[in-house]
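With one protein chain held back, the other chains of the complex are shown just where they sit.
Here the chain labels run A, B, C, D and E in written order, and each chain numbers its own residues starting at 1.
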Amino acid sequence: MTATPSPEAFREAKTQGNERLRKGGSFFESFFALDTAAYEPGALPVSVKELLGLMVSVMKDCEECVYHHLKRCDEEGVSRNQVLEALQIALAGAGSVTVPLLRRAVTFMEKLPNLGEGEHEA
Amino acid sequence: MTATPSPEAFREAKTQGNERLRKGGSFFESFFALDTAAYEPGALPVSVKELLGLMVSVMKDCEECVYHHLKRCDEEGVSRNQVLEALQIALAGAGSVTVPLLRRAVTFMEKLPNLGEGEHEA
Amino acid sequence: MTATPSPEAFREAKTQGNERLRKGGSFFESFFALDTAAYEPGALPVSVKELLGLMVSVMKDCEECVYHHLKRCDEEGVSRNQVLEALQIALAGAGSVTVPLLRRAVTFMEKLPNLGEGEHEA
Amino acid sequence: MTATPSPEAFREAKTQGNERLRKGGSFFESFFALDTAAYEPGALPVSVKELLGLMVSVMKDCEECVYHHLKRCDEEGVSRNQVLEALQIALAGAGSVTVPLLRRAVTFMEKLPNLGEGEHEA
Amino acid sequence: MTATPSPEAFREAKTQGNERLRKGGSFFESFFALDTAAYEPGALPVSVKELLGLMVSVMKDCEECVYHHLKRCDEEGVSRNQVLEALQIALAGAGSVTVPLLRRAVTFMEKLPNLGEGEHEA
Partner (left out) sequence: MTATPSPEAFREAKTQGNERLRKGGSFFESFFALDTAAYEPGALPVSVKELLGLMVSVMKDCEECVYHHLKRCDEEGVSRNQVLEALQIALAGAGSVTVPLLRRAVTFMEKLPNLGEGEHEA
């Protein structure tokens, strides 16, 4: 029920927490490196991998992960309609209990340069 | 750890987010219609269906869904004790990790005309 | 992907396992007693409580719990259409990933005296 | 711990169960239609949508859904390496508890014409 | 995305909510007693049991439960490195979707007398 954060505020809080984890042992650093490697270009382009990561995030009800992958989709040129179609698959697959997180997702999208629908522009 | 919202504030934030989803394609509208249809009176009365929806919501840790179904239970004449018995089944079934959400549920109930225990009345 | 068990086979395997847990300490016995108490008649009739337990079971993907509550629904006079409406709420709420368990549920129902649709009756 | 089913056996059991659900009311038919619609070609190609559905299925630990989407990926020309990269994202995202289902996935892939690695061919 | 609470603020909100649940029937009181009993010293020392409870809490994404068990670990003399190793097992087991909660955990630990790393002291 909290306000959707700005992309900048979201990034700052995340960076600080990750620093604390990294200081907690090399295991965390190794895990982060492996997680990052999973999203590098390969047989699948990065844009598709970020959509897959978005699915993981919605399924596991991870609000901060959703914002991360939406931001990455925005950077990788995924279109608004492509994200919306991915969210439809999430909704069909995991049902109406995902709706509150989907509401936050589309609200966060408005703050991104490419994924918003420019609803305030008219 | 955020404050439990008022029913009015809760409803406004939900309406705005749902509008954004609806603009995201007819799929969302169709899903909402199907979800609504599941709660229409049939072989089971609406009051029982709302209690079933409350169970779904607690099990999936969906705070906003819990508030929605508590509000609907309140409107449909479900009694405070009936809701509490449903929450007991949730607690026995899904264990102490549900307790924080149950605490929010009983706090939200205080703000509803019929489901509160009127604890402030003396 | 295993065959749906007969109600008798299901009950026997469950009883044996519960015995092993009970021998594991009084804690388990106490928990079972508390869980049983949640389903005793109160402000809600037992039939409704069993439907609530069915929701808990589907949401947590607990196949054996689903069979247990279907059997109890059958004993408590819940009708086939009432169970089907409850399953519709589960499907709308938790999406198509619940479908395999719902398939097993309706298959198990065929083996129960009251909840089956008598599909073999010509 | 059961044996990985053949694609044919898997399909037959699924069809029979779905028929039982469809006879349970038009709601189920409507939900199935909506779920199917989410996978139709749009801004995203079907092949990507099936990979997204595979993610949903692994995240929700739905073995039968995993087999369904692997089969659809196979039909839509997704390559073995593309599926493996998707499974890597699932593993990084949801951790080692997904490994048993990933083992079943790669075993099932061996039975599909295009997704197997032809391990028996030498 | 909310701020990590102080241990005192966290405890107060919890106490008030638990009181409301306790007034909701003796069932809740009985459940709380059973849950408490599971953490009493036995074949395992309390410190290990609190670490086990921490695992349960991270796995079920229960932020308030995580804070409770971290506080109890702090009181029972569990070391910072022991907690960090437990969190590593959680991360390996349940993947990167746990990272936001782990970030909150290490942030909360800074507020505890023994589990913090004293990062502000230099």
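Convention: a residue touches a chain if its C-beta (ideal position, glycine included) is under 8 Å from a C-beta of that chain, and two chains touch if they have at least 3 such contacts.
Since we're looking at a predicted model, the values are computed, not measured.
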Thinking of the whole complex, not just what is shown, which of B:P7, B:G25, B:G95 or B:G116 touches the missing chain?
B:G95
In the full complex, which bits of chain C touch the chain not displayed? Write them out.
2, 5, 10, 13-14, 17-18, 20-21, 23-25, 27-28, 31, 35, 56-57, 60-65
Name, in rising order, the residues on chain A that touch the hidden chain in the full complex.
27, 30-31, 34, 37-38
Residue numbers in chain E that touch the chain omitted from display:
34-35, 38-39, 42-44, 48-49, 51-53, 55-57, 59-60, 65, 79, 81-82, 84-86, 88-94
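Note that in this section only the chains that are shown with their structure count from here on.
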Count the C-beta pairs in contact for B-D and for B-E, then report the pair with the higher count.
B-E
Averaged-CA centre spacing for the pair chain B and chain A, given as whole angstrom
27
How big is the gap, in whole Å, between where the Cα atoms of chain A centre and where those of chain D centre?
23
At least two other chains touched by the same residue of chain D: list those residues.
27, 31, 34-35, 38, 56-57, 60, 65, 91-94
